[in-house]
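Of the protein chains in this complex, one is absent; all others appear in place.
Chains: A, B, C, D and E, in written order; residue numbering restarts at 1 for each.
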Amino acid sequence: MLKLKDISTELNSVELLARVERVIVSTGSNGSNYMIVHLADATGRVEARKWVVTDQDRELIKPNSYIYFKEIIPNEFRGILQLKIGDYEIWDEEKVAQKGFQNSDFFVVAPVNIEKQYANLMELLEKVSNPTFKALTIGLIKKYEKEFLIYPAAMTIHHNVTGGLFWHSYTLVKNCLAIRENYLYAAIDWDLLICGAILHDIGKIFELVDQTATDYSLEGKLLGHISIGNAELYKMAEELNIAKDESGKINSDLTLLQHMILASHGKKEYGSPTEPNIIEAVILSTFDNLDARIFKINDELTKVEQGSWTGRILSEDGKMYLKHYKK
Amino acid sequence: MLKLKDISTELNSVELLARVERVIVSTGSNGSNYMIVHLADATGRVEARKWVVTDQDRELIKPNSYIYFKEIIPNEFRGILQLKIGDYEIWDEEKVAQKGFQNSDFFVVAPVNIEKQYANLMELLEKVSNPTFKALTIGLIKKYEKEFLIYPAAMTIHHNVTGGLFWHSYTLVKNCLAIRENYLYAAIDWDLLICGAILHDIGKIFELVDQTATDYSLEGKLLGHISIGNAELYKMAEELNIAKDESGKINSDLTLLQHMILASHGKKEYGSPTEPNIIEAVILSTFDNLDARIFKINDELTKVEQGSWTGRILSEDGKMYLKHYKK
Amino acid sequence: MLKLKDISTELNSVELLARVERVIVSTGSNGSNYMIVHLADATGRVEARKWVVTDQDRELIKPNSYIYFKEIIPNEFRGILQLKIGDYEIWDEEKVAQKGFQNSDFFVVAPVNIEKQYANLMELLEKVSNPTFKALTIGLIKKYEKEFLIYPAAMTIHHNVTGGLFWHSYTLVKNCLAIRENYLYAAIDWDLLICGAILHDIGKIFELVDQTATDYSLEGKLLGHISIGNAELYKMAEELNIAKDESGKINSDLTLLQHMILASHGKKEYGSPTEPNIIEAVILSTFDNLDARIFKINDELTKVEQGSWTGRILSEDGKMYLKHYKK
Amino acid sequence: MLKLKDISTELNSVELLARVERVIVSTGSNGSNYMIVHLADATGRVEARKWVVTDQDRELIKPNSYIYFKEIIPNEFRGILQLKIGDYEIWDEEKVAQKGFQNSDFFVVAPVNIEKQYANLMELLEKVSNPTFKALTIGLIKKYEKEFLIYPAAMTIHHNVTGGLFWHSYTLVKNCLAIRENYLYAAIDWDLLICGAILHDIGKIFELVDQTATDYSLEGKLLGHISIGNAELYKMAEELNIAKDESGKINSDLTLLQHMILASHGKKEYGSPTEPNIIEAVILSTFDNLDARIFKINDELTKVEQGSWTGRILSEDGKMYLKHYKK
Amino acid sequence: MLKLKDISTELNSVELLARVERVIVSTGSNGSNYMIVHLADATGRVEARKWVVTDQDRELIKPNSYIYFKEIIPNEFRGILQLKIGDYEIWDEEKVAQKGFQNSDFFVVAPVNIEKQYANLMELLEKVSNPTFKALTIGLIKKYEKEFLIYPAAMTIHHNVTGGLFWHSYTLVKNCLAIRENYLYAAIDWDLLICGAILHDIGKIFELVDQTATDYSLEGKLLGHISIGNAELYKMAEELNIAKDESGKINSDLTLLQHMILASHGKKEYGSPTEPNIIEAVILSTFDNLDARIFKINDELTKVEQGSWTGRILSEDGKMYLKHYKK
Partner (left out) sequence: MLKLKDISTELNSVELLARVERVIVSTGSNGSNYMIVHLADATGRVEARKWVVTDQDRELIKPNSYIYFKEIIPNEFRGILQLKIGDYEIWDEEKVAQKGFQNSDFFVVAPVNIEKQYANLMELLEKVSNPTFKALTIGLIKKYEKEFLIYPAAMTIHHNVTGGLFWHSYTLVKNCLAIRENYLYAAIDWDLLICGAILHDIGKIFELVDQTATDYSLEGKLLGHISIGNAELYKMAEELNIAKDESGKINSDLTLLQHMILASHGKKEYGSPTEPNIIEAVILSTFDNLDARIFKINDELTKVEQGSWTGRILSEDGKMYLKHYKK
């Protein structure tokens, strides 16, 4: 059976087993419905369309169902591969296992060695000298360790792969450390920056409905990961009994770390309730934005030929990018 | 001794005892410093200026100190009263008491019977039928009861008087109830609206440095009252053990109430990390804004003569308002 | 025969008589035209589509024509009911009457007792003490009484029902009066506010092509109801001979009332040529906006199931709202 | 006695008689008030300052008073001439006349032959073929002829000289006619354009307090010249009995001409309640803006030396302009 | 054979030979592709659609190919003519010539006598007294004379006809000269203005892929005509050896002329790297904008009937314009 990355329009018809990621039912201008089905396996993603939709189709083709095609026809739409769904079968987990597949065969995974990098991160955090930053960061990471290592960073915008949340967060840490020697002249608290970087998106664990990220949760839609993360951090400080100092005043290091989360989108209009008021938050919000943009633009570039332009990228204000270079 | 409201430029010189609210040291274009001293007593506020500033002045004239003038000269600046500070004495609490004054003689107080209105509010909250809204709201109000009834709503923008936070919050509740019968056709959860209204600014208890509101706290500056209030509400749900429902999912009524706080500024650019996504949040954010505007514009109107215009009001995009009407 | 509110997708085919509200001819991507036909009767509105369009269809199916279906098929599009037009007949007024229907059977009507509320309004206006406000307001309302009581407030945005203009305007009056006791401390001229509220949209009588509001008039498109209303008010002052005071100067109360209309959209970018410069205009523009938003959001909420989200609402910057509550 | 244009810093002290245009009392950082006095005569304008201000000064030095200095000292502030007021006398009209001056000696006048150009304009209007445009335009111009020929176009922004309103309006007419032959290919109604151009600012007659333009009137501040002009035009149509056509419908040519006034600021954010929806309104709003900008920038350029930059120009978003060229 | 301008929906089927201007392949909601083919000849432009698309169609129907229809069916879409492509032939240049056509039969041409107007322009430039402006302008125009006289000014936005670049540029020159006499009072360097006007879009010769303007070039997309033009002007100064004055300083007249190009879009947000800082750049950018708007709005007006409205015009912020007047 073919993997998604191996499908091309040069093949007339292929056999395929894939996981359904998202389903959108739309109505065409001829009055009949059609279905946009996002397929995924470990090797990539492809969009498919079913041009005739029955009630049965609506019931069967759901996010996270396994769909099997004896024959499916590769097509092309604006230069991008698209499959045309005819007959199909829905397989349950049992059958999938029977056929020798496992769950991980159907998820795109972050291209990093998470286990090893996580060990590196922990080593790094152990060396953080500020006790508040250290305790809160390790506390929160450990508390949500399982989700933190496996969740994607978003549904579609960026790092939407298994382990994407960790990949994105740890990349920010590594970027900060990488430029450190160029800014030794400046009054930057690198411990605060590293801890803020690794924690800034922790609320995404609640923002997404689950690790398959087929939707946002109610909390995600009504509160957003920034406010969730901030409240979780505050709760962790309570749990660790370090929310206040001895005099009963709020621990200012807790406040600083909360600010790193709250200001991580950089501007109020991007959802940050407060904008950076410390130099570390400027650096974090800059790298957060840069890392997401590189992922997204590169992702779009991989879909087109060298010398061509991507389609309009919504998160880039609708701009198109030129693929002038090939690795 | 005169009260601040009785001072006018028709008096040549007056005896005065007042509390210092804020002090700003500025440097004039002749190279010498001068001091802007905001004075307050129970009857109002007046700005004073000291045109020669010594190191001793800087040490003595501080927020919340009591300042006594045997003779101070009423002046006028752009049609607004201004005092010219010459000699002065700083009195300590003891001397103030000795002279027969008490603390409350030096704070402008909200023009409402807080005790009675608070009783009304509690009666109202007892009737809330949604158990989550009811428990969280009563829980949080009771927890911070003392501060909630005495804090102002802001340093300068609006309801900057003792009890201003309660006054502002409860006015929103009363406004919501007042228009209720005009919107019986609509799917509005009035319990959610009332509870959201009374809680929406609860974070201001931490945002201001203390009840005299001479400054914002570090948390206030780096986190803001919206994020503080949201985290406090979440913590209260934990304390009451209602953060999750039986199935372990987050209590959606908690989420709705958190959303009321987070969306209360209405727009991201005004500091709301999420914009209203439920009809109740639309109403709350509208009344929040309206109540603050009425207070502020009216406050500026009281400073000018009928037929005149106020100065530029910063929170009104610098617009000036006409005083065409006198109560 | 079924009423529109009784149609559901559970019915296979229904008999129907309805009024055509609007017709849009569009071309599908298969190159053939299709027709979007907005149907209405006293019980509600439903969208219908005709997927094959002939020249005869274009001539017959027009706004305000009565369309009869022996059999029409209920469909669903993105969870919202949609009818599929096959054969149809166009009935003239005579036939409609013959069949026992009357004009009012085909218009959605504001859910208020207009006659009674209008009497209340008049009683209220009689008590206005400012002679200019009183004379102008009663004069203008009386002059256009018939239209004022029957026109909708808009084609689609809000209060687009028979009597919607009065409903919306009088709701503003009632809202203002409802919050009055909470703002007794402020210098607000309630007479001016009430008169401004009832008059602020009077220009809509000219902005809409007629009471069925199938389109905007040329004046509506090129001038807008704000400028039309302002000129009508000025003309009324001329008619009543109160445009100028005895000294030949323009009557400042006329100017204040004109300002209430001109500033009713609150911001220049929303079409107000001048922004509020009196406190009454702040309140009016706030309630104008709030009342329209509540109507529109609620209208969208009624179209979806509890727990679901509305579609994107254009007048809410494309935001979607959650239906979390059911009356 | 010197004229204002002849004063320079090379003179130690000069004798001067001027009209006071505007007076601003400000308070310096040393706590004492000072007065900014804008002086004018037929040859130009100069700013003067009085650094010590008595109650008597406030009463005597008022807009439109005549002020006489036996000796006044020319100064320089950021390269711009400024006078320092010491002793002065206020002369009444009688004394001014006695000394051989007349009113027109104290007003800057538009550098055009208004009488002759007005004759040209009238000739032009007589040739307008559209009867509505012609009747309304001639009607309104004739009705306010005296003010139209003598009023300035603004207090400070542009064409703030006697006859400035006519000068500005007729320049727009001439500009439109000048480019006409370059746009013969386009469907432009030049009659509408010309009539709109000459009428677009007619409301300024009411917006300014009087022809000396020492302030804006209450109508000016609360309504603005655009809304005033629109209502005046509507009233004129009533007076001429051409507001409606025979069928009782509103005269669409009246509507078009009203649109020319309402859309003359081009954008809602600049105070136009409706933006251009006809090609003629695009041209008018463009020339309105261009003519005002040329006047203002040139006015600032005349104040500086060749090779220098103007100060920040508020109406140009604070930009500065280079004087690279000298006529 | 018919010309494009003679086609109407009253004809059932027509014979046609046209040039393909642009081709867009789109996918309909029934899953099949269709082709939008923009056709042109000397008499105008018409859009055609091919509803079934084969690989062969994609290869044959390309920009600048000649397409011949024995029979093509006129249709209508939203009141605008549209052709439905069935069978077709692609003719090569030879066959086109054989049939008696020439290249110029297939391009819409600017409605001006370019040869004569170019002679006028050159005469004008010969009279420019500033030697730098004169040398640079004549130098650059002469260097790219062929392209300058034949290129369009854009692909679609405005003056997208053969000779459009010259037509647009020279119209600006004529407009500037036309209003000159109304601004004799101002310090305007008319030589600079004229030279700037004629050169401001010279970079479009590189921005467009060739004179048929079927696409933008890579330089056009990555640099833009403003930056290209600026660099070309600088290079021309080097070639003429006038980039620096005798003292080795940069020739300030070169700088001024470069500024005219760089500031010609008026605002940074419209792509001008620097905004006007001289009065001449204000006038140029105003006329540049006005001329483009008149062309575009008029072009849209020609497509609709009198009394109707155009479709939404993207370059006018989506506004629609009323065709109230017919030449």
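Heads up, the rule we're going with is that contacts are C-beta pairs under 8 Å (C-beta built on N, C-alpha and C of every residue); 3 or more make two chains touch, one makes a residue touch a chain.
Since the model is a prediction, treat every value here as computed from it, not as a measurement.
Engineer: Can you tell me which of E:Lys62, E:Lys235 or E:Arg312 touches the chain that was removed from the display?
Structural biologist: Spelled out, the listed residue whose C-beta touches the missing chain is E:Lys235.
Engineer: Which one touches the absent chain: A:Asn175, A:Ser227, A:Gln258 or A:Ser272?
Structural biologist: Only one listed residue reaches the unshown chain, and that is A:Asn175.
Engineer: Using the document's definition of touch, tell me which of E:Ser13, E:Asn103, E:Asn120 or E:Ser252 contacts the absent chain.
Structural biologist: Of the candidates E:Ser13, E:Asn103, E:Asn120 or E:Ser252, E:Ser252 is in touch with the missing chain.
Engineer: Taking the full complex into account, find the residue in E:Thr54, E:Gln102 or E:Thr274 that is in contact with the omitted chain.
Structural biologist: Reading the full complex, the residue touching the unseen chain is E:Thr274.
Engineer: Could you pull out which residues of subunit A are in touch with the chain that's been left out?
Structural biologist: Residues 111, 171, 174-175, 178-179, 182-183, 185-189, 192, 252, 256, 275-279, 282-283, 286, 289-290, 293-295, 297-298, 301-302, 319-327 of subunit A touch the chain absent from view.
Engineer: Taking the full complex into account, what residues of subunit E touch the chain not shown?
Structural biologist: 206, 217-219, 221-224, 226-227, 230-231, 234-235, 238, 250, 252, 255-256, 258-259, 262, 268-274, 277-278
Going forward, only the chains that are shown with their structure count from here on.
Engineer: For the two copies subunit D and subunit C, is the contact made of the same residues on each side, with over half of the numbers shared, or of different residues?
Structural biologist: same
Engineer: Which option, D-E, C-D or B-C, should count as the same interface as A-B once over half of the contact pairs match?
Structural biologist: Answer for A-B: the repeating interface is C-D.
Engineer: Determine the centre-to-centre distance between subunit B and subunit C, using the mean Cα coordinates as centres, and give it in whole Å.
Structural biologist: Going by mean C-alpha positions, subunit B sits 39 Å from subunit C.
Engineer: Using the average of all C-alpha atoms in each chain as its centre, how far is it in Å between subunit A and subunit D?
Structural biologist: 60
Engineer: So which bits of subunit B are touching at least two other chains?
Structural biologist: Counting only residues that touch two or more other chains, subunit B contributes 252, 256, 277-278, 322.
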